[in-house]
Every structure is written in C-alpha cells, then in structure tokens.
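Below are the structure tokens for one structure; questions will follow.
Omission of a single protein chain aside, the complex is shown with its protein chains in their original locations.
Moving on, here comes chain A:
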Amino acid sequence: MYSNINLPRQWSRLSYIYRTLTTLEGQTLPQSTKSSDGISPPPRIPRGPTDILQALAATVGPDPTAAHYKYHDDPYLIPLSNFRKRSYALSAEAGRKAAAWIRDEHAELFNTREWDPPGKMKTPYFNADPHIDAFAPKPLYNDESKVTEEDLKYTINNALLEDSLKIFQLLGGTSGVNEELRIAFLQLLCFYNEKEPDSMEWLEERWFSANIRERQAATWKLGGLADKIFESLEPKTSEAYCCIIQGMAKYYQAERAYVLTQEAKDNGIKLSTSVYNSLLGCIGFLKEGTALRTETLKSLLVEMEEQGISPNNETLTSCLRSISAWGGGKMLQQLALQIVAEFKKLGIEPGLSAYYYLLCLFCKERGPRVDILSGILNDLEKRESLEPKEPTDTNFFITAMGVCSDHLQDINLAERLHALLMKDDNYKLVGDAYKESIYYRHFVTVACRHAPFERTTQLLDMLVPNVYVPEPTVMEEIIKTLEVGGAGDRLAQVWSQLVVFGIAKRAKLVERLLSAMCSCYQYQENEVKEKMRAAAADVLRYSQLAEDKEETKDLRSPTQKLSATTLSNIIELCSDTQDKSDPNWDTVSEALQKLRRSEAVGVPNKPQVLADVAQKAATVGKAGIAAVAVTYLAECGFEEAISASTQVLGVMLNRPQEEVKQLLQERQGLDSLHPSALAIADAYHLAKTGAPAQDLDTSTSSESDSESSSEDE
C-alpha cells in the first residue's frame, strides 16, 4: 500500500516541470497580435496585484438587509440607532488604536519572525519574512532620538507632520538639512499649514469626524516655519515659489500670495498651472466688489494664456468656486456659464466639484427655480465612471439631493440621482457619515412629499434601518405620509421603530404619531386595530418606565412628559373594546389617573373623546373609569362635562335622560347612590356651578371610593 506511493509523486514532479516549461514558453508568445498561421491571441494585459480582488469585489453589491460589514453579524452586536452605529464603529477603532499603541511602545516584543529559533534571527530588530510595512512597529520620536535625514524622508513621505517637525529641529533646523529635503519638507508644511492631518490609518474616525467646515479665513501662519524655510532657500527655485504660493492661497493669505507671484514673475520664474488654480480660488480675499473680482479673474486667465500655461480641470473648478462664493445674481451666473462653455471648447469637461459649485450658484434657497440639475445628470449618466479628483467632489451628491428636495421638489430626478450614486462604486463619493445622513434625509423627505405611496414605502423598507436611521424631523415626515396613506399597520410599527432608534422620548413626535394613528384608526381592519391598540398601550407603559427611571436615577436632562392630547389619544384607541375584561381598560384608567393628577402637559384638544369614553365605560360596566373621565372633564371646565355626566349617569342608573337631569337638579336621594355615580353627580354640579355639590371632605372621600371601586371591578 505504501510502497507504490513514490511513483505517482515522481510523476507529479515531472508534470510540474512540464507545466513550468509550457508556461515559460506561453509567456513569451502573445506579444504581437499578428502571427503567421492566422491565429492572433490578444496582447497580454498587465495586471496589478489587487486586480483580481477588485474584479471579485465588483460582483458583490451592497446588501440593504444586513448591517454594514464593519459591524459584527450577531443580533447583540448589530447597531440599530445612529448613536449606536457611531459608538460601535468608533469603539472597534479605539481597540485597534490601543493595539497599535502597544505595538509601537513595545516594539522590541514584536521583533522576530514568529517563533523562529534565536539562531535564525537575521537582525536584532525586525525579522518578519516577508516584511510587511503595515504590521511593522512605527518608529517613535522624542527629544533624545538619534535621527538622520532618512527619518525625515520617512516622516515626510508618510505625512507625519508633528514627527517631521521634531526631526527637523533635531537635525539642526534649516542649516542641517539639504536643499532637496528642505523643499520636500516645505511642501508638506504648505499643504497642511503646519497642522497634523487626520491619519489615513483610522478610517472610522475620518468617517465619523464631525463635519468641521473649513474656515474661510486667512489661517495661514505668517512668519511660521514654512516662511522661514522659504527664506533660507537660495537660490529660490520655481518649485519653492510654487509651493509657498499654493500654501498661502490655500489658506487664504491672498495678499502675500499675490505679492510673491509678482516677485516670481519679475524674476522670470516659471509658475505652474496649480499655482494659478489656487490664485483663482482666492480672488475673493483680494478684491472687493463683483466688478473688480470679475476683472481680476479674467486678467488671471489671460495671464495664464500669455505665459503659455494650459488650464486643466482644476482651473475650471477654482474659477467656479470663486464665482459661487461671491453671491448670486444673473451676471455671475452668466459668467459661470461662459466659463464652462469656454472650457468645453478646450476639451475640459466639468467635474463633480464644478457641478457642485454651479448648483450652489444657480439653486439658491429663495431664488427662482432653475432646473440645471437634469442637464447635469444627463451629462454624468453618459460618463463611463465618476472618478473622485478633488475633496469637494463629495459635496456634489448631497447638494444635488438637497436641490431635488427643496428647490425642484422632483422625485424622478431624485431617483435618477440615487441610481447614479448606486452605480458601480460611485458610493465612495457620498463623503462621510454626516454627509451620508443629510443625503438620505433629503432623499426620504422628497420621497415622502412627492412620491406615490407605494414607492415611498418601498424606499423606506430598503433604507431603514440598516442604511439610514431617520432623524426626528424625517420621522415626522414619514408619519405624515403614512397617515395620508392610511397605513395603520405601519404606524403601529413606527412606534417600535421609535423605541429602537432611541427617539421615543420625544414627546412631540409621539404626539404626532398618536394623532396620526387616531385619525386613520376608523377604517382599519380588526387585526390592524388590535396592533394599534397594543402600540398605544405600549406608549403609556414606556413613558411610565422612563419616569420611574428618572425618579430613581438623577438624570441630567428631565424626560419630556406626554401631553394631555397624547394621553386622550391613547384613551381613545385603547377604549375601543366591548369586552369588560380587556386589559386595555387598565391602560385607559391609568391614562385617566395621569390626566387627573395633572401629570400631563396642557389639556386635551378633543374633550369629546373623553365624554365618549366615559359613556362607553359606563356601558361596559366600568363605572370607576367613567367617573374619573367625567370628573376630569368637569375639573378642566369643558362644556362637554354636563351632557356627559347626565348621559353616563343615565346609562349607569338605567333611566332616561330627563329623569336623570331632574334627579341631579333636585339633589335628592343622591346619597344612596353608588360612589361612582355620586362622583359623576359631583362633576355635574362642578361643571354647572363651578363648585362641588358637597363640601370638600366628602368629595375627596367619594373620589377615593371611586378609585377603589374601579379597582374592585
């Protein structure tokens, strides 16, 4: 059995050699498309190391039914609210950071290849084989480090600004570093304005970082290290001028930038396209008034032509950026269109950023409706792919969706835009978490307001909750749509969504939800009605829990109390039952007690509801509930109290209304009545005269009686 193993092994080795030979031969073959025998194999396509992975990834689309893949696929670990999404992702990254810190601090423990015997160690430092940069400890620099120019090169290449500053000082400042490295360092300083950039390594922090809008002010550090290094460069090359001017223009130190440009031109130093681009971007900080600014813009463009510098995509973007920042008006809009047309003639198509600035310029909040978006979409849909080129490219989709929602109010356009975002891997253009949520806020709002009901619900089912969790304002919009569409089932679901999303404590939202439920309760099916009743009862229970929690724990912000209207809506929903033993009566009585203890804000806007409930309760035999409802009505001074009390009493005593009225007028023989009936009689007099029939003591005792009687039942 074991003896004949060797032969196939030799065979396999032979065939391996054969295969290698053929592949070696094969590699040389398809160099040219022509061959003598008429067979023409296609030329070899050079592939990158990740091409196959990218091709594989392209076959998998986003899955809206599952949480984002950065979250762990476990019911306990899937986030369902915005707060949780943020905190989970950032916690995981904090863990990664902790691990990276340990690795860097204790680099000597991560020094050998895994469990290599000590004899095999090649260097005492880091022997991993193959060496993978991402897993290697990062060097730490402090005041005692022995550094060389290599270290400076490393930090500059990896954009480690603080570290490179330190090394630069350790190397002895401007005198200790050679010219080439000094320029590289100057470029780094100018690009980041001597401020440490957010690390590329921590994606989640970048994704969730609060949207800090770049301050549109001169933040350039005058007389800073960059200026000093620039001074020290001798002779000043074109490269040095280019980077210091770009840095100044980028951080809006426009005047100095222009002075330096003039200086460079006088010295006959050639400037690059990017320099002019950045100068075009900060005209607004140099000149006042539209006419002057326009003139400067044009003169700069003319100057470019004179110098023989060809404009590029960014030139167009910076022109439009400047123009859009100068305000609105027909003249600027015309100018912008002229510029775009001119660039198109040169064969430069506007990119996403250019379109973003055009949208900013044309679609003002209180301006006339201008539909340039459909033209833009026509153009973008025709393009093969949307490549991000500038940081502002990520503003396009959110702005365009905002225009769809607020300016044009067009759902078809919004859907086209969304389809474009979902095409290929355009989703990377959505920006960050903040922009993404605003994008979907606009999208859902426009869908709720202008789309047919089915399409809206379909969209909501797809987006909520894994892709997008609606904010309270959007939730209100959704509730409104569901109310109009009469979807009681979904309204009942909305309550559980509110709880899950962590916005169930917003009293206004809950009030809105319950009034929506009440308004479309009548024409629902029985099954749906039951669900809605359950949801209403749950609202009360939830608020009770929240209040209990507030009492036990001293919370900083007090929980909002349910309003009286909300409570009366709960009462209306829960009292829709003919069964005396229905547990919903407990909810009704609890809500009524809450109202009477004046734990709710305001008074109910529909007192007739309470009168109806009182009668219904009396019919079913819940005298206590009826008494509390009528008493509350009387105490609040509603007119309905009088009619309600006579009707309820009529039902309770099983007598016609006239007789009851007479009985109440005479106040005779009332003492022999059931305590609940007595309470109603009191309420009648309170409503009629503004004072209870008996003195205070008896009325309170009757009240307590009524409560106990309601518990007895």
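Methods note: a contact is a pair of C-beta atoms (placed from the backbone, for glycine too) under 8 Å apart; a residue touches a chain by one contact, two chains touch by 3 or more; residues count from 1.
By definition in this document, contacts and distances are computed from a predicted model.
J.: I notice the complex is incomplete. Of the names "Cap binding protein", "28S ribosomal protein S24, mitochondrial isoform X1", "Nucleoporin SEH1-A" or "Trafficking protein particle complex subunit 6B", which is the UniProt protein name for the chain that's not shown?
T.: Looking only at the record, the undisplayed chain corresponds to "28S ribosomal protein S24, mitochondrial isoform X1".
J.: For the full complex, which residue in A:94, A:181 or A:463 touches the chain that was left out?
T.: Of the candidates A:94, A:181 or A:463, A:94 is in touch with the missing chain.
J.: Spell out the interface residues on chain A facing the chain that's missing from view.
T.: For chain A, the residues touching the absent chain are 1-3, 6, 72, 74-77, 79, 84, 87-89, 91-96, 98-100, 102-103, 110, 113-115, 128, 132, 135, 137.
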